[in-house]
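This structure is in C-alpha cells; I'll ask about it shortly.
Apart from one protein chain that is not included, each protein chain of the complex appears where it belongs.
The block that comes next holds chain A.
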Amino acid sequence: MVHWSAEEKQLITSVWAKVSVEECGAEALARLLIVYPWTQRFFSDFGNLSSPTAIIGNPKVRAHGKKVLTSFGEAIKNLDNLKGTYSKLSELHCDKLHVDPENFRLLGDILVIVLAAHFSKDFTPACQATWQKLVGLVAHALARKYH
C-alpha cells in the first residue's frame, strides 16, 4: 500500500490544478515521439510524424496526448488505489497494444520535464521528487497486469 504524506498530496493537487490537460498531454506525447523516436512504432496510423514540427502539429498526437493525461487525472483522484485505477489499462497495453512498459517510465520522465518548463522555480526539488514518485507508481501500475 503506497503511502502519500499530506505534503505530497498537496504538491500533486496544487500543480495539477494549474495544468491544462490538453496542452500538457499534447506536449508530453509529442516530446516522447521526438526525444525517443522508436516510440513512434506504436503510432503508425497517426499520419505525419516525419519531423518535430509535424509531430507537434499532428492532431492525432494532440488528441491522444489529451487522452493519456486525462487518465493521469484519474490516477490523481485515486492516489490510494493506483493499481485498481490502471488495472484495465494495464491489460489493454499488454494484450492489445503490446507496449513495452519501459515506455511508461520514459513518458513519466518527460511529463516531469514538461511540468518543470511550465512551472519554473515553483517546481522545487521536493515537488519534482513527489512527481517522480507519482509517475513511477503510475508506470508500475500500468505494468502490473503484464504476463
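By definition in this document, a residue touches a chain if its C-beta (ideal position, glycine included) is under 8 Å from a C-beta of that chain, and two chains touch if they have at least 3 such contacts; residues count from 1.
Basically, contacts and distances are computed from a predicted model.
A.B. asks: Tell me the UniProt name of the left-out chain, picking from "Serine palmitoyltransferase 1", "Transport protein particle component", "HBAD protein" or "Complex I intermediate-associated protein 30, mitochondrial".
C.D. replies: Choosing among "Serine palmitoyltransferase 1", "Transport protein particle component", "HBAD protein" or "Complex I intermediate-associated protein 30, mitochondrial", the correct UniProt name is "HBAD protein".
A.B. asks: Can you tell me which of A:Ile34, A:Leu49 or A:Cys94 touches the chain that was removed from the display?
C.D. replies: Residue touching the chain left out of view: A:Ile34.
A.B. asks: Of A:Val21, A:Ile56 or A:Leu79, which one is in contact with the hidden chain?
C.D. replies: A:Ile56
A.B. asks: Residue-wise, where is chain A in contact with the chain that is not depicted?
C.D. replies: Listed in rising order, the touching residues are 27, 30-31, 34-35, 52, 55-56, 109, 112-114, 116-121, 123, 125-126, 128-129, 132-133.
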